[in-house]
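This report concerns only the one structure given below.
All protein chains but one are shown in place.
Chain naming follows the written order as A and B, and within any one chain the residues start at number 1.
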């Protein structure tokens, strides 16, 4: 990697991604040059390869990359990095209401403590940027219409496989997840799938990727987007999680292409 | 979800679970309404679904739920949430001596750094609540009697499978785990199993669940308790870990029923 003058993380982003002025002053976020005090090569890869090249690749928008990155950080409980990426997500066009729903979604898909820890960070960024509860979706809200046929088929299949093993799990999968959470309107089903798939890959739950990557593509995630998502997550979830995902993705892509 | 007036996490718990006055004042723990500043739906699900409903379901006691939740948080290094749940566990009847042994047990089953990080949080809660070392089990203590036959069968099987691969691992599995740690008297074997199974599920070590869930049932965990444990952990360890566990649990339940 060539090393260029990249004095501050925020400055590097401003010049390469042309994000808003907010990026120049994310409170509480260390500057890129801080990395150089421990690892000059890490500073260089971060500024020039990750922020300067990967985030600008086509096929996945900066907004989608921010959603995938937030999901990764929340699923792995990386609250240190989260402050930067909540700010960056807002500057990349992810709406406060969407961030709010991402956190809530991940309570179920990554664990309750992950979501509540993340909520503290998000609340403090929202406060710094003057984002009030009026911009956030209420708890009680009109839900999207349910695809009754698909959902009843899912319930029947799961009941047949696992009825009597953990009935509480099946009950809340139906009542809280597929007939409530997934129908909340402020995060599109395609984006909930993007969050879910990213969280699964980030936490190494590869055996669950097949179902959710297929569902993501049914919900509108294109193959080029899914493919580029793997490239993006290689950096944020680590290479080993991606190499474990590649054979699963291959089968999902083949199955979708055969339709 | 309906949204009710649930001003503070501690107040919600007091009203729904009738825990002690300590809950009204857990030092350093953010209030439930803080969640609402990032995600009103998360505040609502937390107060009404998780604390208001899941924790009150039959088949698993609040004490056992607290043990499972502590194990999850320690195994995942979620020290932020841990402060609340150590307090909550004490209010739910988990003894200081048991919490002390849970942390020590998880050093071996989740990793040393997880236990030492957790110890800091636990030590500070103990200090706030005036719990001294006199309430904690000493390092050197009279052990429970060993089931020699079962342990020798285990040693023989493991030696046969893995002798010569990592003899230090086998040595300490015998000396430190099964002839020492598991025999420490201040956490019952059934509860050590509850901790171990919860930690395995929480960290996605599904391939190790079969052995330890079987052992848990041998140690006295009932099938309704194990089943409800999966429901509880769906919320704290995330849905994907539970769906990966369901087929394993099914086989263990079948094997126990066939006896």
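Heads up, the rule we're going with is that a residue touches a chain if its C-beta (ideal position, glycine included) is under 8 Å from a C-beta of that chain, and two chains touch if they have at least 3 such contacts.
Note that the structure is predicted; figures quoted are calculated from it, not measured.
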- The one of B:26, B:88, B:109 or B:235 in touch with the missing chain is B:109
- Note on the structure: Out of B:26, B:45, B:88 or B:126, only one touches the absent chain, namely B:126
- Message: On chain B, where is the contact patch with the chain that was removed from view?
- Response: 75, 77, 79, 99-101, 103-104, 107-120, 122-123, 126-127, 133, 136-141, 161-162, 165-169, 171-173, 176-177, 180, 184, 199-200, 203-205, 207-208
- Sites on chain A contacted by the missing partner chain, in the whole complex: 1-3, 30, 34-46, 49-50, 54, 57, 72-73, 76-78, 80-81, 202, 204, 227-228, 230-231, 234-244, 246-247, 249-250, 253
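Note that only the chains that are shown with their structure count from here on.
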- Just give me the whole-number Å value for how far the CA centre of chain A lies from that of chain B. 28
